[in-house]
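Note that one protein chain is taken out, while the other chains of the complex remain in position.
The first chain written gets the first letter, and so on, giving A, B and C; residue counts start at 1 in each chain.
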Amino acid sequence: MLAALKHGAVAALTVVVAVAGMQVLLALAPGDPIDLLPNAEAVRATLEAQWGLDVPLWERIGRTLIGDFGQSLSLRPGAPVREVIAQPLLKTASWWLAGSALLTGLAAVGAVVQRRSIRVPRAVLMVVSIVPTFLLAHLIVNGANEGVVAATDAGLISRPSWFPLPLDASTLRFVVAVGILAIGSASLLDAYTELSTQVHALRSRPFAIAAHSRGEPERSWLWRHLAIAVCELLAGRAPALLGGLVIVEKVLLLGGAGTVLWDAAVGRDYPVALALTAVFALWVAGLRAVLYTLRDHWRRGQTA
Amino acid sequence: MRRQLPALALVFFSGCSETPSTPDMPLDTSSWLAEAIITPSAFEALTAANRDGWVALHASDLNTAVGAFASDSTGQFRARLARQTVYADLAAITDLAIWRTLKVWQSRGLPTDDGILGVVPLWRRCGGPQRLPSALTDSATIPFDGTAVPEWANDRIDAYGADVEALRALVAVPVMQNETRIIRDPCGYAFLLASDDPAALIDTVSQAEGLASRFLSAMPTADDLVHQSAATALPGIMGATSPSLPAFEATDLPSLHASVVALDAVIESERLRIVQQAPLDGVSLLSELSLAERLRQEVLVARSRTLMDDHPALAGALADIAWDATDRAIGPRNTAGAASARARALLQQGRTREALDALEPLLTAMPESAAAREWVADLSVLEGLDRAGDSKEE
Amino acid sequence: MPRLTLPFVFGALALAASAIASPLRYAEDGAPGTINPLFTTNMTEARVQELLFDGLFTDSRSLVATPELVQSYQIAEDRQSMTIDLRSGVTWHDGQALSADDVVFTINAMKDPTTASTEAARVSFITTAEATGPRSLRLTFAGPELSPEDKLSFKILPKHRFSGTAIQRNDAFRTNPIGTGPFKLASFSADGSIVLERNVEYFAEVDLNGATLREVADKSYQAKLLVYQSLEALVRVVPRDLATLEADRGIELYPYQTNSWWYIGMNHQGVWADPDMRSALTMMINVDELLRPIGTGDTVTGPFVRSSPFYNHDVRKVAHDPDTARTLIATKGYTFDGTHWVKDGQPLTFRLLVQDDQEVGQDVVIAIQGQLQRYGVTLEPEFIDEAAWKSRVWQSRDFDLVLSQWTFDRNEDIHEQFHSQGSRNFTGYASETTDALLDQARTTVDPQAKRSLLQQAHGSISADQPMVFLWTLNSYAAVSTRVQNAEVHPFYFFTWAQDWSVE
Partner (left out) sequence: MKRRAAIASLVVVLLVALIGTLMPDMAATETRPDQANLGMSWAFWLGTDRHGRAIATRLVIGLSNGVWPAVGACTVAGVLGLVAGTARGWLGGLTNTVLGFLTTVLATMPRYVLVLVVLTIWGDSALWLALAAGLAWTPSVTEAVSARVERLRHSETILASRLHGVPTWRLLLVHTVWFGCRKTVTRQLLGLFSAFLVLEASLAYIGGLGIREPTPSIGNLLAMQWGRGAWSDPRFWVPAAVLLFIVAATRALAHQLVEPADV
């Protein structure tokens, strides 16, 4: 309970400092969104009031912290930021969740199961994993589309509903996005290395040797102990996966928070960009708090 | 290797049959396409005598072609026929542009100075108003009467008596008035047309033997040529209804598209047949000279002209389909006739500014098209006088 | 050449499955930033507006002004005013009825200096607009107008969506627009797609079951999508893709908008105030060589396309002459150090701004940079987004050079671009001769005189070299043959889209 409170407090403080830092960064930026309007000078005073640019920095930070993100400036001018980012965030959350599950699942299974027979596909997976996300996406998208063209041409198949990637939402696009997210840019390779080190360490622990000599199957203890490592992996990988989603969303034309963030940053829509970075910070910090609490809980259970 | 259409194309367009029935109806007798490619000797024989002429005709450089062929060769008549076709289009364009200009001029109450007054008697003299299709004129009278014939107009009338080559050059030269250039020659093309009797040309060509009478024409087989020369005395629409090609009837855009698809299927199956039978260099010749495409364009343009007066929009659609967008210049891919037909169809639809654009490539290939262009340019300015101009960054 | 047999197979399948009419899907390089007809500056916006809004008059298929929102109208004897009765039963997309107040409001908003509408010039001939009844109004003109209906095609806005005639560019209307047009906005998504649905309340029949704009930044992917039958229309085909699309019998190419030309604009506030420097730049650039890698087109010598009635064919192209250019630069105090021209220790360097969504633009910039580099001039290209473009080019004029293209309707009215008072003259070009010619050309009613004046203006502008005139590219739209009754307006593209239908 106490641990949960402590982790929660750290998370909250982290978000506060992160948001304040981002606000300062934006305040230091040369120029402001009003500069981008053709009649900037004429409307400056009105807009500064309207957009809340005339209030002091600390007040702006305060507003952001209580969840008042203001309104979008250029992406969807006048619309509350919350409306602009809600839907995309939900989508991003689902991809992120699926990507995390796939990543940890693959890595854990890979680390535990070390049979000779599945070495080869795993090796392939590992080699594929060092390919950068965008390149992987490029190859898959082109390969799939050209493949369909050839196959349809030869009369082998009819036009699949997902064709062509990545124009419209489809199951395959989701699978590709999640797969690339989990595998690309060495994500999987790193996770696998991390977990297999843990498995190795666990197997050489005295209780494991004892259990082995008693003839107990490994699964009776291994997965339970590995859960901690998986939690740590999830917490550690969360920011990388979110960052990866920015790339994946752009390449696969997914309209998620990553795309919105990109467009907001490029279009100088600072309220939207700020809100999204705040949410991301909360996301990562909150997740970390939850997982650390769980980890502490389990550890105590083990020592008890 | 551009058009590798499967027979399935037909299914796609016609939309009525689920399974691809055999759309292949290879031309029953030998087409000029097959003759030229499958039997290299025929092609060699054709080009041996008048190589320059055929090269020019292929490149749609009609004036050069007329000059290059021996005066009594079939090629010479073919080139003159092709040129007559363009002149007929240019004459139609000029007539329509003059008619519209005079109408707008009068309705706006613009000053009727020497320039515009000189046009009317001249135009009457060469029968301009009579040539206008009734579908495009809402009244039979010329908007205003011009009786006084200015000096420049008299000079022109004298010039019309000169020989064809001199006349051709003259049409391209602007009439100058007070040091401003105005090309307001309403009759140049009419006189050029009259200088060469198309019926006689058609007659000569249809009686000629061999490839020369049909090569690069809209009529694939010898039977087609005989049939078409009996059917019409207008060179521009010869080949529109060749018996060896799928029947052509277009009342609306869907039926028009269906007819294009049917034509494509036939040409494509013919092309495939040729590719299978021809020697290797023949096949490369087929694609290098884009002969199948040429046949398609000739047929489509001829068909476009048959629709010109009654269905200008359909004529325009056909002319657009015939036009090869990859190269705007007049040459092997786009004939002068295709350009003039497009311009004419656009003008008849009232799209004056676009007609001007369609005429633009013709200017380099046939400088004598300048007069028609000037008329259309004036009309386009006249029609837009009151419009608020709009411009955007793209 | 890739085999393009695929569409036919797909077409057969699509036909078998399609019983209901589908929406028209078309691609643009970028989604419009604003859908507010008061602030239209680019064609992407203009095209969407064509679907959403109506004007008092519109173009018929033979490009003659015909009433759209107007039921009947009467032009006064002296042609100095006009009364209009609006069509009854026209409603805005939110259900409110169209009223004469809306029209009056629109005209006043366009004229309002605080609004700073980019379209203000289109209503400058109207001095007053007053509503005389719920659906009737009266316009008074600055002078006699022979056919004012030709000028009344601007889009009408709903008064009830604004608080006054002083309207901000970023007014929320721009992403939630409502009009009276045949289609209404269903969604404007973050991924750059705009979905328009059929307006069932429209006063005329709408055959097309909606339209979807997809933002597809990659031009090559656009062409592929059309071939894959995932789109029905491309508004502009890049020259590189023409051959592929031409060979595809499931796609028809429409040569449509040709009144557009590319240019390198020079900011007259800086070094380019000096005509010798302008000449030097023009002589250093080999336009033919620039054109080669980007496609087929025609080089131009002035502000008109070659087929224009105003194009002055007597104006000679400035010859590519690096030697004379060098001499000119040397007379300005620059010295050549073997690789660069230097003055006061500073190398001769220019910043060239280009909008970053122009794929062709990038190629041109690379080629220009290569050319200038050969002659010792450094070019620093900057690719900027639309917002930055509006701010730096249109507003603060913070550039040395810009690369862009202008597109004109069939009137090819260059007044706004080249008149010293023109609203689109951001290079700051000013010439008394040109001003006089353009002013006269605006008022004359004699077509011969107008042609002659504008041809002279072409000559005068060419002589001043306010920009390097580049070329006009062959422009084609590509539309799938599944679209029935497709006809493309030469400028606004979608004017007749309600009559299209997709199998």
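Basically, a contact is a pair of C-beta atoms (placed from the backbone, for glycine too) under 8 Å apart; a residue touches a chain by one contact, two chains touch by 3 or more.
Given the structure is predicted, the values throughout are model-derived calculations rather than measurements.
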Checklist outcome for this item: Missing chain -> touching shown chains A, C
Checklist outcome for this item: Per the whole complex, from C:Ala166, C:Ile366, C:Ala430 or C:Ala463 the residue touching the absent chain is C:Ile366
Checklist entry - Which of these, C:Ser220, C:Gln269 or C:Thr327, touches the one chain of the complex that we don't see? => result C:Ser220
Item to check | Touching the absent chain when the full complex is considered, from C:Asp274, C:Glu289, C:Asp314 or C:Asp337 | outcome: C:Glu289
Checklist entry - For the full complex, which residue in A:Ala3, A:Leu26, A:Ala211 or A:Val290 touches the chain that was left out? => result A:Leu26
Checklist entry - Please identify, in ascending order, the residues of chain A that touch the omitted chain? => result 10, 13-15, 17-18, 21-22, 25-26, 29-30, 130-135, 138-139, 142, 185-186, 189, 239-240, 242-244, 246-247, 250-251, 261-262, 265-266, 268, 273, 276-277, 280-281, 284-285
Checklist outcome for this item: Had the left-out chain been drawn, it would touch chain C at residues 2, 218, 220-221, 224, 289, 292-293, 339, 356, 362-363, 365-367, 369-371, 373-374, 381, 383
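Following the convention adopted for this analysis, only the chains that are shown with their structure count from here on.
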Next on the checklist: With centres defined as the mean C-alpha position, give me the chain A-chain B separation in Å.
Outcome noted: 63
Checklist entry - Cα centroid separation between chain A and chain C, in whole Å? => result 40
Checklist outcome for this item: CA centroids of chain B and chain C: separation to the nearest Å works out as 32
Item to check | chain C: positions in contact with at least two other chains | outcome: 3, 5, 9
Checklist entry - Where in chain A do residues touch two or more other chains at once? => result none
Checklist outcome for this item: chain C partner, complex, touching residues on chain A are 35-40, 42-43, 46-47, 73-79, 84, 87-88, 145, 149, 152-153, 155, 158-159, 163-164, 167-168, 253-255, 259-260, 263, 266-268
Checklist outcome for this item: Within the complex, chain A is touched by chain C residues 3, 5-6, 9-10, 13, 33, 114, 116, 168-172, 174-175, 188-191, 214, 224-225, 228, 230, 385, 387-388, 390-391, 394-395
Checklist outcome for this item: Counting only contacts in the complex, chain B reaches chain C at residues 1-6, 8-9, 11-13, 15, 18, 108, 110-111, 115, 180, 182, 253-254, 257, 261, 264, 313, 320-321, 323-328, 349-354, 356-357, 359-360, 377-382, 384-394
